[in-house]
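Then we have subunit A:
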Amino acid sequence: MSPAAPGTTTGSTAYETGIGGLGEPPANAYLSVRDLRVHFPTDDGIVKSVDGLSFDLARGKTLGIVGESGSGKSVTSLSIMGLHKPGTVRMQGSIRLDGQELVGAPAETVRGLRGKKMAMIFQDPLSAMHPFYTVGDQIIEAYQVHNKVPKKAARAHAIDLLGRVGIPQPNKRVDDYPHQFSGGMRQRAMIAMALSCDPDLLIADEPTTALDVTVQAQILDLIRDLQRDFDAAVIIITHDLGVVAELADDILVMYAGRSVEYASAHGVFNEPQHPYTWGLMASMPRLDRDPADRLMPIKGTPPSLISVPPGCPFSPRCAYAARVGAACVTERPAFHAPTSAHYLACHLDDGERMQIWSDEIEPNL
Partner candidate 1 sequence: MSNPRKKRLLAVTAAAAVTALGLAACSGSSGGSNNAATTTTAAFDAANGKIFNPSDKKGGTITMADEGEPDSTDPGDSYYGYTWDLMRLYGRGLVMFDVAPGDGSSKLSGDLADGLGKPSENAKTWTYKLKSGLKFEDGTAITSKDIKYAITRTLDKDIFPDAPTYFDDLLAWPADYKGAYKSKGVDVKSAIDTPDDSTIIFHLKNSFSGFDYLMTTSQAYPVPEAKDTGAKYKEHPISSGPYMFATYEAGKKFTLKRNPNWDAATDPQRKALPDGYEYSMNVNQDDIDNRIIAGDLDIHVTGTGVTPATQGKVLSDPNLKARADNPTLARLWYTSIPTTVAPLDNKDCRMAIMYAMDRTAYQTAYGGAFAGGAIATSLMPPLIPGSLKKDFYPSQDNKGDLTKAKEALTKCGKPDGFEITMAFRNERPKEKALAEAFQQQLAKVGIKVTPKGFAKKDYFSTYAGNPPYVKANNIGLAANGWGADWNDGYGFLAQIVDSRVIRETGGSSNISVRMPEVDKLIDQAAVETDNAKREALYGQIDTLVMDNAVIYPGVWAKALLVRGKTLTNVFVNQAYGMYDYTSLGKQ
Partner candidate 2 sequence: MAGPVSRGRPPDALPVLTYVIRRLIAAAMLLIVVSMIVFTIFYVFPRWAGATPETLATRYVGRTATAETVHLAAQRLGFYDPIWVQYWNWFKAIFVGSTYDMGTSIEHCPAPCLGYSFQSKTPVWPDLLDRAPVTFSLAAGASIIWLLFGVTVGVVSAVRKGSLFDRAAMTVALAGISLPIYFTGLVSLAVFSYALGWTAPGGSYTPLTTNPAQWAYSLLLPWITLSFLFSATYARFTRAGMLETMNEDYIRTARAKGLPSRTVTLKHGLRGALTPIVTVFGLDLGLLLGGAVLTEKTFSLNGLGKYTVDAIGNQDLPRILGVTLLAAFFIVFSNLVVDLLYAVIDPRVRTA
């Protein structure tokens, strides 16, 4: 979705003051997140799982969110869905779904949107389905919350959906229990459940991580096909860049709860600009690469979310921090778009960055 957020930086002051750095959402944005902060007060301190995150997403488009484990991807998606346990979380910023503000909205309002306007697919389909109810019942239930239809119609709908997500003999399998399904089928059923009310936004949080490689591809294909059919806005969360490479229109790279790079998929893949993204690319297995050649994981570990370094959160691990100097350690880099529609948060100046990219990174990928 190239024309979405990254391309539109018509700033209003309200948004520009935020570290999120994105301006007023474009008119076609179905979902726009601005400067989202999700903090969990715990006994050890405040866990800043998401701390300044912004993006836009239009209907029919797919956003890929990538980042290491613990970078706040799931927290982000649960925040959009309003699924955090009430009382355990502090949310700030803005999440607008179809123009409706969700941050601070009454729980009941958000509940009414869940399933109907936005739906979610989880990583582990086995644990995400209730073991004591049949797959059909669980889909029927999802359908009936928002649609006052008789059980029979809901069941027909469920069978239809199961068929559409590629379950063979759906009228039989509809009465099976989750444990009677294979992993891939379960995820298909989860997708059917998520799609039961024809949602406008579908969030898939690592939908394929628990599946084996061939099934992964099938599921991703399915999501792509369905998106086309349903014309939904889709967020695919993954720490595997490969997954989003084929699927996403835009890509948001997260690090320590923040957006560090945000651009079109093409932009991120072909001209990544942030040192962290470079690291991700380098550690990504590629088919066109000799597997024995190099797989270079990023050195070090992400910072504790309770005490994030004051400057750039990536600075302890960044090979280029030295070139910038003190700013990397003391000053939080602004999320800005040096070139149109390609946002990033890094102190490196544009020329140097381009140089590093073309001299050191690109040749080695």
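In picking the candidates, the idea was that all candidates are chains of the complex that A comes from, given by their letters.
Definition applied: a residue touches a chain if its C-beta (ideal position, glycine included) is under 8 Å from a C-beta of that chain, and two chains touch if they have at least 3 such contacts; residues count from 1.
What you see is a predicted model; the values in this text were computed from it and never measured.
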item	value
For subunit A, as assembled in this complex, the candidate in touch from 1 or 2	2
Contact footprint of candidate 2 on subunit A as seen in their complex	78, 81, 83, 111-116, 119-120, 122, 124, 127-134, 138, 141-142, 145-146, 177, 179-180, 190, 193-194, 197
